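Supplied in structure tokens, the structure appears directly below.
Removed from the display is one protein chain of the complex; every other protein chain stays in position.
Take a look at chain A:
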Amino acid sequence: MIRVEKLHKTFGTGTRARPVLHEVDLNIAQGTIGAVVGPSGAGKSTLARCVNLLERPTSGRVWVAGTDVTDLPERDLRHARRAIGTVFQSANLLRRRTAAQNVAMPLRYLGVTAREEKRRVAELLERVGLTDRADDYPAQLSGGQRQRVGIARALALRPKVLLSDEATSGLDPAATRSVLALLRELRTDLDLAILLITHEMEVVREVADTAALLREGRVAESGPVHQLVADPHSALGNALLPDRPVSWDRPGLGTWRLTYQGHAVPTDWLTRLGADHGLDVHLLSATVEEIAGRAAGRATIAVGHDRADELTAALDGWGIHAEPLPEPLPESLPGPLPPDHSARAEEPAASEPASEAAAETAAETVV
């Protein structure tokens, strides 16, 4: 378990004091992955460094695997750090050591016997699928492989808690996916609490159980990922499952923003609206993903004003949250854009040609 309570961190003192974290609360249970996202400079790495004790909090408390590590004296920090595995961006491997020697580093520091070291290193490399690369130097490994060595090293002392600071930044999509799959596997197999720091929503969608948005050193939003994506007003949920704003204004049609999540929602809801309810549905945009093991979606649809009640009733029955979009839309489109029509209108009035962005959105409507 990782627990952070009212964490403050200020760098420097006096006139040079620079507050970086304010009142940060965080909770990551064993067997779950908690993501922390946020813009650059939000304090994500600082938060991670306060958890793995490379940095002392200015105030607040930090628990790791049941131990309050906030006030540990300097000499106990080393011991406490061994309960925390850390995976860094770019893995931070020693360039002059082989993969096996890098993995062995924490074991050497601890002072295990040569036999035990050899056995454990082989076990760890196998765990991350790099048995055949044991004697390669980091320069001979791909970014994804280096990251796996970093993960193996972080696991060497059987920590209860794993910290990963931008571990997949700079990896290509395939390598990212394989590293994330490994983290997910480790979470479950080893019952780890994983603090995953990232700026990629993709990563959160793929592996996180809970997520927190850090903005200017404060937790702006947090919660289980499946709840966030189901919340139509959550900025984080919107970032996780973006539904591009759609501009579509037709006389007689009302526009609706739908948000849903969970097994209860039939995946064929769209067809059923037509087939079972006889509704003429215009699908304007939609994103559907599997998040935290469940289907989650956001969609924008348009339906005739006179059928609004039927629509909401049907959606309600399935557990799909529906919200009418305000009319007239700030940027609206009077139907298909004529080819010669300049899309550069400065401030489009209600029934004037819309901006370029809106035109693009209409053209890119996802089905």
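The rule is simple: a contact is a pair of C-beta atoms (placed from the backbone, for glycine too) under 8 Å apart; a residue touches a chain by one contact, two chains touch by 3 or more; residues count from 1.
To be clear about the criterion, contacts and distances are computed from a predicted model.
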### Query
For the chain omitted from this view, which of "Tryptophan synthase alpha chain", "ABC transporter permease protein", "Lactate utilization protein" or "(2Fe-2S)-binding protein" is its UniProt protein name?
"ABC transporter permease protein"
### Query
In the complete assembly, which of A:Arg3, A:Arg120 or A:Arg153 touches the absent chain?
A:Arg153
#### Entry: Residue among A:Arg108, A:Arg158 or A:His305 that touches the chain left out of view
A:Arg108
### Summary
Full-complex touch with the removed chain, picking from A:Trp63, A:Tyr137 or A:Trp318, is A:Tyr137
### Task
Would you mind spotting which of A:Arg82, A:Arg250, A:Arg272 or A:His321 touches the chain that isn't drawn?
A:Arg82
### Summary
In the full complex, chain A touches the hidden chain through residues 52, 54, 78-79, 81-82, 84, 86, 88-90, 92-97, 105-106, 108-110, 137, 139, 153, 156-157
